[in-house]
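A single protein chain has been removed from this complex, and every other one stays in its place.
When the chains are written out, they are named A, B and C in that same order, and each has its own residue count from 1.
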Amino acid sequence: MKVGFIGLGNMGQGMAQNLLKAGHTLAVYNRTRAKAEPFQAKGARIASSPRDAAQGAEAVLTILSDDPAVEEVVFGGEGLVAGLERGAIHISSSTISVALSERLAAEHAQAGQGYVSAPVFGRPDAAAAQQLWVLAAGAPADVERVRPLLEALGRGLTVLAEKASSANVVKLSGNFLIASMTEALAEAFALARKSGVEAKTFLEVFQAVFARSPIFERYAALIAEGKYEPPGFALRLGLKDVGLVLEAAGDAQVPMPLASLVKDHLLTGVARGFGELDWSALGALAAERAGLEKL
Amino acid sequence: MKVGFIGLGNMGQGMAQNLLKAGHTLAVYNRTRAKAEPFQAKGARIASSPRDAAQGAEAVLTILSDDPAVEEVVFGGEGLVAGLERGAIHISSSTISVALSERLAAEHAQAGQGYVSAPVFGRPDAAAAQQLWVLAAGAPADVERVRPLLEALGRGLTVLAEKASSANVVKLSGNFLIASMTEALAEAFALARKSGVEAKTFLEVFQAVFARSPIFERYAALIAEGKYEPPGFALRLGLKDVGLVLEAAGDAQVPMPLASLVKDHLLTGVARGFGELDWSALGALAAERAGLEKL
Amino acid sequence: MKVGFIGLGNMGQGMAQNLLKAGHTLAVYNRTRAKAEPFQAKGARIASSPRDAAQGAEAVLTILSDDPAVEEVVFGGEGLVAGLERGAIHISSSTISVALSERLAAEHAQAGQGYVSAPVFGRPDAAAAQQLWVLAAGAPADVERVRPLLEALGRGLTVLAEKASSANVVKLSGNFLIASMTEALAEAFALARKSGVEAKTFLEVFQAVFARSPIFERYAALIAEGKYEPPGFALRLGLKDVGLVLEAAGDAQVPMPLASLVKDHLLTGVARGFGELDWSALGALAAERAGLEKL
Partner (left out) sequence: MKVGFIGLGNMGQGMAQNLLKAGHTLAVYNRTRAKAEPFQAKGARIASSPRDAAQGAEAVLTILSDDPAVEEVVFGGEGLVAGLERGAIHISSSTISVALSERLAAEHAQAGQGYVSAPVFGRPDAAAAQQLWVLAAGAPADVERVRPLLEALGRGLTVLAEKASSANVVKLSGNFLIASMTEALAEAFALARKSGVEAKTFLEVFQAVFARSPIFERYAALIAEGKYEPPGFALRLGLKDVGLVLEAAGDAQVPMPLASLVKDHLLTGVARGFGELDWSALGALAAERAGLEKL
């Protein structure tokens, strides 16, 4: 396919490489032209503007750092909306806001252009090794047309709903899971260290018990299905354990705000009569707070 | 070895089974005697009290539901302290408080008995399949003496510090990590559902991207080493992304208190000048709050 | 003075009334004209648009419900920027964002017009009774010119910095204090009720001890001065008491997330070595998290 490619940062370089390797024709654009030059040697055309990159392209992929960077290449006289032909498709792989993704969908639709939201999971090394996991949301026909490109980027693809911004919700949620787990680790290491356990010993246990284990997968499945009975581990016992964590943390003078938060939710569960459900019923409480119906 | 075994609940049954299979001689005690009977058929002696289970034993393992249950079998005229011979060892595998573990260490020491804190990771199915991960803390000589027993229980063993209660800190921290991840999943599913993404689709992405992935392991290692430079993903970008999560959540009317907490910590990081460190520098902030020195 | 007045909602009606009573000449504008009519009988002119209200006025006061409502009357062909004469002043009394206030300051400046940010504290009954407390921020000369208007609105006036948006920060902070206190009361009442204390009895104690008491004022002064020594009540004792609150709340099954948060901060204080300071040293911790220097 004839493809425009905008954004040759750490992520973009590997991705562009893989599109070339898969036999696609690329017109690349980067604000700092120097980063585009190596791609000329590999057969890509260097575009002088986002608009230029879109000339004659069936699709243009953007992979940039944030909302303002995307707005800059999409809007204005030298932007993608101005440059894309009717029926051509903008594939947006940047981690951007849901609001901007919705605006992009609307503006491209108004211009008779397609829009596929396709954020990716993985760091630059995964991008280079074609090991990204790719999401795709948008009009089914558009998603199908660019599927060969998306498949060339990674090891797998999940096609989501028609609403383009749903892919952004999922991508952002993924980053939220990482940040949450990191915060949990941060507090656990602080407690371990202050209790006289060396950080490298705690790491060893974490690696043995949690890393690459199906444990989180199992909890995710319980929440996805709303299946909190019979309990694998009763919520009231979970409350007891997190209570003991906070007791130990108090004695060791280690503030653990995430543990406090989780304890309050477990306590709410018990107060609401969920004590004998599985402790993944935290999922039922979160859904309830959001005004969602039971699964 | 000649071993007493106390607590034949869901976890204990599989564990006792594996000790028998490894050739050890067992005297089993359970409050409800009916649960002990099947073990008689397999060659175990049924003890009439914790004290009786300790008669002539080199070690007694307890695996019970909480602090009061452990106190009940350890103290008093019919308890373990009364029954254990000098030099015999109490192996405590229950998930109990740090405070009780310290008290047990002290009381057994006073009675000239050994105490090894040996909580385990894994559910009943893992206990039955000899797939638990076992922790051990206590006097090195005691730990070595009961090592054959501990190794018979699971797939691996981590020996921790001499301070017995350090194993309890690590076990409790593990349960804290599970509860935290579950809370994070709970909030992420609520956001996904309210944004129009089906729960089973979100689960599919979670399985593809996070399950059995080295991703959390990597973050744990960064925190364990205090290695926040060079950044794989800058903290200020993490703040941006969690900010976008909360923006989307606000628009969809989904309260995400864990996301709020993580955002506040990332914001503290930026305000304190950590914006260009890796976002795992949440670990540095947690350590600082606890009054710990930098790693 | 000749004044335009925009926004005759619950707050605006009382405020416009008081400006008339003080002898000023008013041109009033309200989206729903019916609300403007009673003011015609009292001598005001009914304007047909925000622009019309600004014709010949020395100042125009806006009191509206949110950012979009203010943007609607300020920008566009029929808006205030189009209508105000050079040198005339826009007095903005709505509770709006800091960002919009900064934008208003910039746009009016560019048009050669003045801008005074003047949000008010008080409910509709206070507005009617001329009992509001008025803030004012902006160029000193502008603030002085509209001072007679501001003084006609309430029982007092605090003039803040030259940066107009600083008044919005203070107004929003005030609403934050109310919401926080309400949340604290919410949790305290839940604890009291679930512990068998009737709500009306707890209210009686609150009225006797806290209402109209100088207690909060005293803590505010300590934080304002950063004066945490000598301690009136040591932070470590505060930690003990909030710990006891959470213990009682746990036993009564009452989740108290605000208590958990405060406990974590007090615990951070103790871990950081602030245990013997006054417990208002929570102020030092908040400042530190924000990267501020000690007072």
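Basically, a residue touches a chain if its C-beta (ideal position, glycine included) is under 8 Å from a C-beta of that chain, and two chains touch if they have at least 3 such contacts.
All values derive from a computational prediction rather than experimental measurement.
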Of A:23, A:43, A:77 or A:273, which residue touches the hidden chain?
A:273
Touching the absent chain in the whole complex: find that residue among C:3, C:47, C:127 or C:266.
C:266
Out of A:112, A:140 or A:291, only one touches the absent chain, namely A:291
If the hidden chain were put back, which residues of chain B would touch it?
243, 249-250, 253-257, 260-261, 263-265, 267-268, 270-271
The missing chain sits against chain C at residues 65-66, 95-99, 121, 123, 133, 135, 156, 158, 160-161, 163, 165-166, 168-170, 172-217, 219-221, 223-226, 232-233, 237-238, 240-242, 244-245, 247-248, 251-259, 261-262, 265-266, 279-280, 282-283, 285-287, 289-292, 295
Even though one chain is hidden, which residues of chain A still touch it in the full complex?
257, 268, 271-273, 289-291
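Operating definition for what follows: only the chains that are shown with their structure count from here on.
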Call it same or different for chain A and chain B: same when shared residue numbers make up over half of all numbers used at their interface.
same
Going by C-alpha centres, which chain would you call the most central?
A
Can you give the rotation angle that fits chain A onto its twin chain C by Cα atoms, in degrees and rounded to the nearest 5?
180
Using the average of all C-alpha atoms in each chain as its centre, how far is it in Å between chain A and chain C?
38
If you average the Cα atoms of chain A and of chain B to get two centres, how far apart are those centres in Å?
29
Touching at least two other chains at once: which residues of chain B meet that condition?
257, 289-291
